[in-house]
Structure formats: C-alpha cells, structure tokens
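With one protein chain held back, the other chains of the complex are shown just where they sit.
Note that the chains take the letters A and B in the order they are written out, and that residue 1 is the start of every chain.
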Amino acid sequence: MEIFEYAFMINAMIAGVIVAILASTFGIFVVVKRYAMLSDTLAHVSLLGVAIGFLLHISTIFSAIVVALGVSLIIEYIRNYKELYSDSILSIFLSGSLAMAIIVVSLSNSFNSSLFDYLFGSIVAVSDEDILTILVFAFVSLLLVWHYYQKLLLISFDEELAYTSGINVKFLNLLFVSLVAIMIGLSIKIIGALLIGALMIIPVSSAILFKKSFFTTWIIALSIAVCSVIIGLTISFYISLPSGATIVLVTLILFCFSYIYKKFI
Amino acid sequence: MLKKIVASALLVCGVSAVAELKVTTTIYPLYSIVKEIGGKKVELNNLIPFGVEAHGFDPTPNDMVKLSKSDIFIVSSDAMEPWKDKIIHSLKIEDKVFDMSKYVKLREAEEEETHGHEHSKGDHKGENIDPHYWVSLNNYIIMTNTISKLIIEKDPQNKEYYEKNRENFLEKVNSLKLKYDISMQTCANKKILVNHDAFGYFADDYSVKQYSISGMTPESKPSAKQIAELIKIAKKEGINTVFFEEFASPKVAQTIAQEAHVKIDSLRPAENISAQENEQGIGYLHIMEENLNKLKFAMGCK
Partner (left out) sequence: MRWVVNNLVEKIIELKNVGYKNILSTISLDIERGDYVAIIGPNGGGKSTLLKLILKLLKKESGEISLFSTPQDKFKDFYKIGYVAQNSVQIDTNFPATVHEIINLGFAHKTSLFTKSSEQEREYMEYLMEKFAISDIKDYQIGSLSGGQRQRAMITRALVNQPEVLILDEPNAGIDENSQETFYTLLRELNQSKKLTVIFVTHDLGRLKNDVNKVFHINKVLS
C-alpha cells in the first residue's frame, strides 16, 4: 500500500495509535468520574505552557508539561476543599489559561509564536524523538494504571467508598491528574489542544453505550480510538484532508453508528 | 497482452523522458518566481494553499508526500514558516532545504514602543527580522536571480531554457520597478497606515513612514490603547487611507477609518493569491501594480 511507503506516515500511525491508547485509557476514568471537562481544561492550560515556552525560549513541550502539571495539582487541591463545583473550577482555569496564553503570546512578540501549530497539532510531522518520548511515557503510565486499576476504578465508582476502604484517594487523584496532564502536554504537538479532548471523550462515550463491563468498555473505547486514528489518517492520506480533524470526525461518525446501533437495532 | 507491453514500454519511455526537476516552495512569492523560471521543465508544488494565510499551517499527508519527492524545498524564513522545521526534521530532508532569507537583504522588525518591554538584541538573532522581504522589488529581483541560479545548478541540461525565462521575467519586474521609482519621487505625504507591518521593505526602499495596527503577526490583536493612538496618528499625520490586507479581518482597520473619517482600502503584501486569481493568471506583478496605484492615491503622488 502506498500509504506505508512513507516513513512519515508510519511515524504518524505509530504516534497516533499510542496517543489513542493513552487518550482512551485516561478518558474512561475521566468520563466515569464526570470529569470530562478536565481534558479540555488541561489542553488549554498546555497552550499557556506552550506560549510561556515561546516567551522564555525553552522547549515548548517541556513548558507545556510543567504548566499543565502545576495547574492540575492546583485544580486537584482546590477541588479537595469542595467549596466550588468541579466544573466551575475547570471553567475558570480553561478560560483563564487561554486568556493568559494570548497575553503571553503578544508579549513574546515573536513570529515563532504560532499557537496554531498546537491547536491542531501536526500528526504527519512527528519526529523520531517525539515518538520515543511518548512511547516511554505510555509504557510507564499504562503500567501505573494497571498497577492501580482496581483502586482507580473504586475511586471513580464512589470516592467515599474508596476512602473508607483504606485507599489513599488523595494520592491517587493527584497521580491520575498528573498523568493526564503529562499525556495532554505530550499529545498537543501531535493531535492538537482542541482535538485531544475529543479523542479522550468521544470513543469512551461510544463504548459506554454498549453497557458492558468496565474492562470491556475500555477495550471497546480503545478499539474505537485506535481505529479512528488509522481510518482518519488513511482518509486524510488519500483525499488530502487535515489529519487531526479527520481523525476526530471519524470518532464522531463511529459514535453516531454506536448510538444508532444501540437505539434502533 | 500486446496492449500491456506497449503500455509498459511507454511507461518506461515516460519515466526516462521525465528528467523533470521537482520543486516545493512554501509561500506564493517563491512559487511565483519558480513558476516563471521553471516553466514546463519544473514540477512545482506550493505548500500554502491559495487563499490561505501563511502563519498557521498544518501539512496534510499529501503535502508530506509531495515534499518527500521534491528535489528542492525552497523556504522563505524561520519567521514566516515556524512550522517548517518539524516537517524537515520529520522527513529528514535537511539537505534539500534552500532558505531564501540567506540571500536577500533583510531588515529588522520594528519594535512597538507601546509594548514597553526590552528585547535584548542579538540574544536570539534572526528572530526579529521582518519576513516580508519580497515586498521590496529589489529583493524580488535578487530572489529571481538566486532561484534561476539554483535551478540551473540542479538541472544544467535545460540551462538555456531557464535563462531565457529569467530574462523575460526580469524585464517585466524591472519595468514595474521603474514605475515605482518614478512615482515615489512625486509624493506629497509619504506615510501609510497598514493593518500589519508587511510593507516595511517597501517603506525602506522609498523612505516611507509605515504605521501598523497589529504589529508583525496578523494573529496578535491590538489593544484598545493602541487603537486610540492609531486614530490620533491618522488625524495628526494627515493620512487619507487605512489599508488592510486580504485573508485577514479588516474590522480594526474599519474602526480606525471610521473614527478618523478616512477611506479604507486593501493593500496586499502578495503573500498569497486566491485560487481564482491563479486561474486568471493574476500574480505578483499584477498585485504590486495595483498596490502602486493605491499607494499613489494614499500618499498624494502623481
């Protein structure tokens, strides 16, 4: 197949599949915790990190991860006090970080400050180093999720119950949002800040419609996400469409199919 | 069967006959030159689609394929194409890159006083250059010569063809330059107010004072204070036209024009053209000629 003759397409496939696996794995916990907005918030916070990277002339991926990580810990800290609703906290940080990103970009006054690059990502232009970085992170974070799988599931199901079962809820929540923050920081260069949320939420939402066990739901979500990446990239290769957007569109189409299948068949 | 053999024979002939040079450019001004010089002997592909603003660009797989098959990749500058490095890096085509900014005469980007923060110059060299160097016809001539030299170097067999094309094209460019040179000596008020300062090279060539609304990148939005200052400037400096460029929102320009009771008109940095224009054969020279007429009115030239 022509598509596999090009190293950049193979790189795109690998990077896309890894991001899909990570996004659906974290996505399922985020969705069942009714915390879906976390992904979008952290994506916008990462943009602020990118803007700061431009300003300070340091690696934008590094600054994106550091800022996302920092803010995720602050969000978790504030959420613990339960004085504000979770979604309000997330909204505050989402718009706040976007506003700050715009100001920081205008301060840095440099051409390289093309935030666009990070809004939609460039999956067809990932480097070998990008792939290596995300591969290492994927390995470590998936191992951690596997290690804490039961505990994370219990926390997602009922935080109070987890607490009374002697589980270190605070630590695990912190670990979880940190991993999500790092994942988003790493992914925005590949799939884009505006689209990573979609890849986390839409496949999981489709999978939940099938009303299966948690594990099966995760497998379905993962399959949908991975298929979306492969189908999306292939379509964008053969009919020349922007890759990131095509991938998200495929997840949406698969969501519609799932919905119609469950409702009418 | 026979058909098949004939077909494959033809295919073989075709392949051997195609000694075509494959060139990819990033932005329209580069494309316009390669198109003129290379003519039918060069398979040309421009990354930024017609009608799209160049600063934010995301390559499609198709772009990547074409680029990976190109013999030369001509780019304009880091400032204009911040996204090019990752593409080059990803495709590992560092040796095919030809950076035009190394050959033309560059000017520093203007720092806006309103921003009130110091950039230590030389700290990050090359980042503060004004990337719209093709707006100067002098530079455009340099670019034409550089590109024809590059193409001849890569495809010496067709040297004569390329040289003839260059001569023809330069003749047109030079005659336009002459028009500019003559008109610019007769202006009453050599000041322009533009949307984003893409006309610095033109301004430098003819000692015109350029005021801009949004600085270097069309993405950054001017603050309310800056807008107020621009309205004051427009009134004080006797400016009769606020210019905006296509492919960017003219809203702020409209506001200023209304407040200062002056005309609003488009002035194009020729960064790109629309697909329709391309079909009609309207290109760089045409745009620059149109610009000249508008500039003559705005600055009161004869």
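Please note the rule applied: contacts are C-beta pairs under 8 Å (C-beta built on N, C-alpha and C of every residue); 3 or more make two chains touch, one makes a residue touch a chain.
Everything numeric here is computed off the predicted structure, so don't read it as measured data.
Undergrad: What are the shown chains in contact with the chain that isn't displayed?
TA: Visible chains that the missing one touches: A.
Undergrad: Which residue from A:Phe54, A:Phe120, A:Tyr148 or A:Phe176 sits in contact with the chain not drawn here?
TA: A:Tyr148
Undergrad: From the list A:Val19, A:Leu69, A:Ala138 or A:Ile167, which touches the chain that is not on show?
TA: A:Ile167
Undergrad: Looking at the whole complex, which of A:Asn11, A:Ser39, A:Thr60 or A:Thr217 touches the chain that is not displayed?
TA: A:Thr217
Undergrad: Tell me which stretches of subunit A touch the chain missing from the display.
TA: The list for subunit A reads 28, 32, 34, 143, 146-151, 153-154, 157-158, 160-167, 207-208, 211-215, 217.
FYI, only the chains that are shown with their structure count from here on.
Undergrad: Between subunit A and subunit B, what's the gap in Å when you average each chain's C-alpha atoms?
TA: Computed value for the inter-centroid distance: 37 Å.
Undergrad: Looking at the complex, which residues from subunit B come into contact with subunit A?
TA: Touching subunit A: residues 55-65, 68, 78-80, 82-83, 86-87, 89-92, 111-112, 115, 117, 119, 124, 127-128, 131, 215-217, 219-221 of subunit B.
Undergrad: Given the complex with subunit B, which residues does subunit A contribute to the contact?
TA: Residues 3, 6-9, 11-12, 57, 102, 105-107, 109-117, 119-122, 124-127, 233, 236-237, 240-244.
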